[in-house]
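Every protein chain except one is present and positioned as in the full complex.
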Amino acid sequence: MTVGGLDFLSVERAEAAGEFRLLARSSMEQRQRDAEAVFAERDGWLTAVSFPEETAHLASVGIADLSHLGKLEIRGASQPPLDPDVVWYQVHPERALCIFPPGRAAALQQGLVRGGAHVIDQSAGLAILALVGPHARALLRRLTDLDELPASGHAARVRADVLDRGSGVWIVFGQDYGHYLWEVAVDAAAPFGGGPIGLDVLEQEESAR
Amino acid sequence: MTRLPPRATERLDRSQTVAFTFEGRTVQGYAGDTIGSALYAAGQRIFSRSFKYHRPRGLLCCSGHCPNCMMTVDDVPNVRVCAEPLREGAAVRAQNVIGSLERDLLSVVDRVAGPFMPPGFYYKTFIRPRRFWPLYEKLLRGAAGLGRVDPHAERTGRFDTEDRRVDTLVVGGGRDGLKASIAAASGGESVALVDENPEVGGSLLLSETGVSQARKLCEQARRAGVDVLASARAIGLYEGKLVPVDCGELLIRFRAERVIVVAGTAEQPLVFPGNDLVGVVLPQAARRLVNHWAVRPAESAVVITADDTGLEAVEDLQAAGTKIVAVVDLRQREPRAIAARGRRGAVTAVEIDGQRLACDLVVASGSPQPNYALLAHAGAKVEHDPARGVFIPTELPAGVESVGAAAGLIGAPAVPAASYEPARRRPGKSFVCLCEDQTTKDLKLAINEGFDSIELSKRYTTVTMGPCQGRLCHLNSIRTYAAETASSEASIGTTTARPPWAPVSLQLLAGRAHEPARRTALHHRHREHGAEMIWTGEWRRPYSYGDPAGEAAVVHDAVGLIDVSTLGKILVAGPEAAAFLERIYPNRFGNMEEGRIRYGVLTSDAGRIMDDGTLARLSPNEYYVTTTSTGAEGVIEWFEWWNATWQHDVEIINVTSALAAVNIAGPSSRELLGRLTDLDVTAEGFRYLDAKRAYVAGIPSLLLRIGFVGELGYEVHFPSPYAVDFWNTVLERGADLGVDVFGLEAQRILRLEKAHIIIGQDTDSESNLLEASMPWILKLDKDDFVGRWSTEHVDRRGLMTRLVGFEMDAAQLPLEGGQIVENGRIVGRVTSVRRSEAVGRTIGLAWVPAESAQEGAEIDIQVDGRPAPATVTLKPFYDAEGERLRA
Partner (left out) sequence: MRDIFLRRRMWRRRPELQRNYDAVIIGGGSHGLATAYYLAKNHGLTDVCVLEKSYIGSGAAGRNTTIIRSNYRTPEGAEFYQRSVELYERLSAELGYNLMFSQIGHLTLAHTERAMVTMAERAEVNQLLGIRSRVVDASGVKELCPEIEIGDTVTWPIMGALYHEPGGIIRHDAVVWGYARGADRLGVEIHNATEVTGIERSNGKVTGVQTTRGPIACDTVVSCTAGWSTLLANMVGVELPIWTSILQAFVTEPVKPFLDVVIVSSQMHVYISQTDRGEFLIGAEVEPYSTYSTRATFPFLEYSARHVLELFPQLGGLKVLRQWAGICDMSPDYSPIMGVTEVDGFIVDCGWGTYGFKAAPIVGTTLAELVAAGTTPALIEPFALERFYDDLPVSELAAAAVSH
């Protein structure tokens, strides 16, 4: 199996072929372990699926790690694909960010490249922190001055894009700050009674809406 | 006890008593009291001793703006207890006294030392003998300062920071402020209103009807959608209409399109002898004590006032049972002389034009000075209004408004005299500045000494530089100036108003103690391996795993593994990628074959070395550029900045976070790599400086065969989420080969053995390519590139210094930073040095004079203060021909 082009950036192109152990991990994994998360493998990623007291957290503001989602960075003029599962943020006329369920990077990338854009798979490079619940916006105000969303700027003093997700917000940022931003967000959520939540309860919450 | 029966305006919850200690004694107050009101109700009258003279001081303003009630509360110094909410168990102590507030031994200063301590006295004394200055200074310093910081205090409490954006921010929740906020909200704007008091309503709260009016307005505002915040003090109006608001344990950074300042006025004291006695108060102090805390301030009072506030105080005092001895309304009658008399620092009588009036409270109010500070911060001008005798804001910048008294709408108060000192010279100090204990005499002295502009005088007398920052003294000092220099207040002007408007604690400003930090995906594995982690820039990296020399030996003898994920990684892609790189680097990159790598050094337009790294040509239009760990952001900015002008058709994409990178290095590295990939890793199949793409351990990877550490090795770049599994797999599969991890320190030893430079360590912001001994990087037979002219200039000028290798006896180990000395003169410095086990000598890199940059030249390096001999070498210390590297 060869690696062509820029496939060395691609998380989903990994081929364990039974010979090697391969699991994609989030930069926030250790923080989640410290918070006693329960983990499970989903779509080739080790994900935190539940946390103690997450129901109570979610009643205020839940903090979830969505780093396993696929992300593409698009340069040049481009159009969002017509797909309800694809989140599109037009950062400015010549740059967009596209977020989607894992495993779809190659297909989406092809479609966009055909449209003439320059596309880079940033699934590995970007982490996503979701803030969900009635106090999501209040917590966001403790992290950033960005409030008319979507917007690009800083959150907790690191570069970030902040997107409005209806039930809450997503903070998209460089994964090397993952442990730091998790710590800051969980700390800032404490006065609200908020805290970490796992993917399962998040999914339930979203399907309930 | 001077506590009155319950009143409609009171803030007390008499069902809850709150106990605290004052100087170790237990005192009771009510919920809703401030520490100051509870102390006053319990009979305390002296609240502090003044800064210089240690004169007794009592409550003056009762609103947290003067220095008179500063005490230490729970080890926090300088707390203004008149505004500090009472809490159970608070430990309150006096400060700046030896003894007690009632009997301060330092008050001898007031009686004796006064004449020796005019303003600036310290400039005129203690000059000789010089060796006694430290002792004198110790005395001076010991006498200065108010509260004391506990050296063992720990950080307690939680302070958060929040950002809010609103259309309109109203500062000041009195009647005018509430109305302004309702008007703005009715217009559909998002509005917030902040007021520093625990309840919104301003002076409305001083009367029963006012209280219900305030509550109605507040309700109306809330219904209109105004976010009403009490106990929220705006501390400045900064660029971009940023208004930070101090809410105690939360700092809110408001940004608004419109800021409406309805901050009211600050009542000014009158200036007369004895005006600092305990019992001389401003009207609001009397009114608040009576109305908010149901305290009768005194038995009998004399009121002297420039406007209605004093008359309102009269009503409140009467209702509280205080006998009103006399009322002097300066609008009707201007006395020539006023002097307050006291005993043990407390007022017993006031003399007005010779008539003695016994009393234990003097309510003395001068002008209502508009609180223009926030407006001045924003850039408003400040002008004198001669009819009212105050300074008012004008020329407000766009988006900044002012309403009501803060804007200068203060009715028609009398304009008090600069001072009411009796013509007959009787003893008594007329204070202009209570914070700094400066009297009218002191100010006149300063003027006579030549400090005759308000700014010079301020610095000399320190008036307005104390805790009140001019709130209660600036106007009076200007009036004194005008009177003394026979000029107008307008011509004197004001000193610059500077934020913060009210003192704000460091802990609130600091907020939560988080600093951005970056970690590689292998961080936890390093910890598990027992790494000692260090900072390089924002990154945490393993310095070593316990034995740097041993780790280096593993790389020489077997195979080592190091995490280099912190490297900056940039994709430069597009039809003009090659042209762009040719233009921004001194190197030649346009003629690289696909799949090959070159070492690149980035130079600034001044020809200074900025950064280095490798460039791999992945395809005709794609280059993969690495940078130093701390340089990535700077290099990207540099690229983007230049291309903003050049407009080459190229994309510059930061993939630093996307990729982890691991270097597998050592004679057994080929064998190990071969176990993880189907790629042809033979010497012919994968040559030195080749770049290949292949699956390694099942992970799509980019492999760069380069040699920073000088042995056969491969730098593997792959998606960061797989780092842990990659790392573990390599360690497992290479166990029988003796694979082990190595850290930064081992890496430094290894690279030094090869004389590989580290940008920022061996070079600094002035180093150029030629003197750094890298002439081969520079390609002059190409078009212009950044730094060309300067580098050519260096060539023409001639090299003055050179970066070279040196070696010396292993018994000697100079410091990095050690100096190279020739005939007692400093001629160079050591930038890197290590003892190398592989080489058996002390080796290093150093900048030496160009004439010493010869193979075998002798130089002297300072070791422990003495010159030690070393030999210059221009070749790597280990594997000089690079055979091991190119195996």
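Things worth noting here:
So that you can tell them apart, the chains are marked A and B in the order they are listed, and the count of residues begins at 1 in each.
By definition in this document, a residue touches a chain if its C-beta (ideal position, glycine included) is under 8 Å from a C-beta of that chain, and two chains touch if they have at least 3 such contacts.
This is a predicted model, so every value here is computed, not measured.
Counting contacts over the entire complex, the absent chain touches B. In the complete complex, the residue from B:D736, B:D764, B:D809 or B:E858 that touches the missing chain is B:D764. Within the set B:A31, B:V76 or B:L311, the residue that contacts the chain not displayed is B:V76. Here one chain is not drawn; of B:P134, B:G188, B:G411 or B:G856, the residue touching it is B:P134. Here one chain is not drawn; of B:P5, B:G43, B:G89 or B:P151, the residue touching it is B:P151. One chain is missing from the display, and on chain B it is touched by residues 51, 75-78, 96, 115-116, 118, 121-128, 130, 133-134, 137-138, 140-142, 144-157, 161, 236, 238-239, 242, 244, 253, 379, 445, 448-451, 453, 455-456, 459-460, 462, 465-467, 469, 496, 498-500, 503-507, 509-511, 513, 515, 517, 534-536, 606, 760-761, 764-766, 790, 793-794, 797, 815-819, 821, 825-826, 829, 862, 865.
Convention: only the chains that are shown with their structure count from here on.
Taking the mean of the C-alpha atoms as each chain's centre, chain A and chain B sit 33 Å apart.
Considering their complex, residues 1-11, 13-17, 19-27, 29-30, 45, 67, 73, 75, 118, 120-126, 141-142, 144-145, 147-148, 156-158, 174-180, 183-184, 187-188, 191 of chain A touch chain B.
Considering their complex, residues 158, 160-165, 253, 255, 512, 514, 516-521, 523-524, 539, 571, 573-574, 618-619, 622, 651, 653, 655-659, 676, 678, 693-695, 697-702, 717-725, 728-729 of chain B touch chain A.
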